[in-house]
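Once you've had a glance at the structure underneath, I'll fire off some questions.
Of the protein chains in this complex, one is absent; all others appear in place.
Which chain is which? They are A, B and C, in the order written, and residues in each are numbered from 1.
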Amino acid sequence: MSAKPRIRLPGSVTIGDVIEIKTLIAHPMESGVRRNTDGTLVSRLLLHTFEAKFEGREVFRAALHTGTAANPFISFCMKVPGPGEFEFTWVEDGGARTIERVALKVS
Amino acid sequence: MTDRRTLIMGLSAMAAWTGCAGPATAQRGPRDIQAVVRTLVGDATPVAGGISLDLPEIAENGNTIPYTVRVESPMSDADYVKAVHLLAPANPHPQIVSFFFTPQSGKASVSSRMRLAQSQEVVAFAEMSNGAVYTAKQSVKVTVGGCGG
Amino acid sequence: MSKKRRMRFVLLTYSAFAGASYAQQMEATDEGRIETAMHAAFPEARPDWLSRLKGDQTMRACSKYRDAPPAEVARTIAARESATIQYPPDGRLIGDWKKGEQLAQSGYGLRFTDYPPTRENGGNCYACHQLTKEEVSHGTVGPSLVQYGKIRRFSEAEAKVAYDKTYNSHATSPCSLMPRFGTNGVLTIEQIRDIVGLLMSPESPVNRP
Partner (left out) sequence: MKNVRQKACAAAFVFASAFGGTGQAQQGGGDPIERELDTYRSMMKSDPWSNPGMLDVDRGEALWKTPAGPSNVSLDQCDLGLGPGKVDGAFATLPRYFVDADRVMDVEARILWCMEKLQGFDRVKLLTRPHPSAGMPVKVLGAIATYVAYRSNGRSFSATFSHPKEREALALGETLFFRRTGPMDFACSTCHADSGKRIRLQPLPFFSKPDEARKNLGEWPAYRVSTAHVMTMQHRIYDCFWQMRLPEVELGSDVSIALISYLVKQAEGGQINIPGMKR
C-alpha cells in the first residue's frame, strides 16, 4: 500500500483571494546516479511533471528534474476565480499518472 | 559580518579538497550551464535582479534543502511571469526544476525542496511574458554529516 | 576542574534529576543476565562477532565506573593498555599527512555493511575532533586538535604521545571515550603513523597558520 498524496487548501476562501495550495507526494525521485550499498547504480525513476488544473484550465505546472528532493513538496499560488474543482496530476517516468481531484469551496 | 560570506565561499572551495563532497561530481564549467540555459530561456540576455531566492546558506544535508522562489509581477494577462528555472551547476545533472505560471497563478511564488550533490551556487532564471529574463544566484554550502562517512 | 572530574560531577548532578539509578535497585543487571539478553538480541551475529557483544576486562571496568574509574583501577588499566602498544619496526612515527587526512575523514570499516571490505578502515577523527580550520563539519566530543603539532613545537616526544594516544588512549587516559585504534585492530601501525603525520607535520593543514 503506497501513501496517498496530501493536498492542503485554505479553509475559508473568497473570490479574488490569492491562495496557497500545498501538495506532498511519496516518491523516491531516483536520480539515476545514486548507488546502493552493494555498489550497483539505482536506475532513474522520477516524477517528471506536476500539473495543477482548476476547472479544466492549467493554473500551474512544474517540470521536475533530478535536483528535486525525494517525496516532492510543492506549494504554489492561485487567484481564486470562483468555486470549482482542482485536478492535480503527477506523471512518472514511463507515463504512470497519479491524479487527485479536490473541490474548492468559496464563501 | 562581511567576512562570513567570504568564509563560506572559501569553505565551498575547500570541500573539493577534502574529498568528502560527494562521489565523482566534477565541477561543471560555466559553458556547460550556458548551453542548458539557452535551451531554457533562448538567447535573451538575463538581467540580474527581480527574483527572490530564499535558501539556507548552509545545508545540514544535500538531499533536502528547503527554498522559496518568488518573482515580482502583477500577474495580469498582459504582464506575468511565464516560468522560473532553477539550476545546480555542480550537480551530476544541473536542472533542479522549472515552474510554469499563468496569470491565474496570482503570484509567482513557489516553495519546494531541492537536492544538491555538493556546495555550489544555485542559479535562478525568470522568463517574463514580455520576453525579459531575470537571473539571481545564491551559494549554498552542503556539509558532511553524521557518524558515518 | 579536570575534564574527567567535570564529567563525573555532571553525571552526579543529573542522576539527581533522573532519580536514583535504576540499575542499582535491581539485581537483574548482573553480567550473566546481560550476556543472555545480548545474545538473544543479536541472533544473526556470526560466531566470530560474538566477542563484540562483550567488553574485555578494561571495558568492563570502564562500564562499571561509567568512565570515571577510581585511581587504583585507572592505574591498572593504564598499565595493561600501555603494554599493548606496538611501534613501527623502523621507529619512524610521523607518516604521510595527506593519507592521515583521508583517514580522518573516513568512517568506513567494521560495520556489518562493510563486509567484504571494499576499502581500508578509517579513523573518523572529524566525527569527534576539529582538526583543520577548513573542515567545518567536525564534532566536539573530543578536544580541537587545530595547531596540534605547532603548539607542541613538533617535538619527537610529542609525536610519540600522539602515536600512543591514537594507538591506545587508555594508556594515558584510562576510560577515555576514544577507540583503541591500534590495540583493537581498527587501524594499522602504518595508518596510525599517517594520522600522527596529520597532527605533527609542519606542512599539514592541522598546523597551517
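By our rule, contacts are C-beta pairs under 8 Å (C-beta built on N, C-alpha and C of every residue); 3 or more make two chains touch, one makes a residue touch a chain.
Bear in mind that the values here come from a model prediction, so they are computed numbers and not experimental data.
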* Asked: Who touches the missing chain here, A:T49, A:N71 or A:T98?
  -> A:N71
* To do: For chain C, enumerate the residues touching the unshown chain of the complex.
  => 7, 10-11, 14-15, 17-18, 21-23, 25-26, 28-29, 33-34, 37-38, 40-46, 49, 52-55, 59, 62-63, 66-67, 110-113, 126-128, 136-141, 177, 179-180, 184-186
* **chain B residues touching the omitted chain (full complex)** => 1, 4-5, 7-8, 48-61, 63-66, 68, 70, 72, 106-107, 109-111, 113, 122, 124, 136-138, 141, 143-149
* Structure fact -> Residue list for chain A contacting the dropped chain reads 1-6, 8, 18-20, 22, 24-26, 28, 30, 34, 36-37, 42, 69-71, 73, 75-77
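Basically, only the chains that are shown with their structure count from here on.
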* Asked: Chain contact graph: line, ring, star, complete or other?
  -> line
* Length of the line joining the C-alpha centres of chain A and chain C, rounded to whole Å -> 48
* Gap in Å, rounded to a whole number, between the CA centres of chain C and chain B -> 41
* **Approximate Å spacing (C-alpha centroids) for the pair chain A, chain B** => 20
* Structure fact -> Residues in chain A with touches to at least two other chains are numbered none
* To do: Note which residues of chain B are touching chain A in the complex, please.
  => 23, 63-65, 75, 86-88, 91-116
* **Of chain B, residues touching chain C in the complex** => 10-11, 14, 17-20, 141, 143-145, 147-149
* Report the residues of chain C in contact with chain B in the complex, numbered from low to high. => 101-102, 105-108, 122, 124, 126-127, 134-137
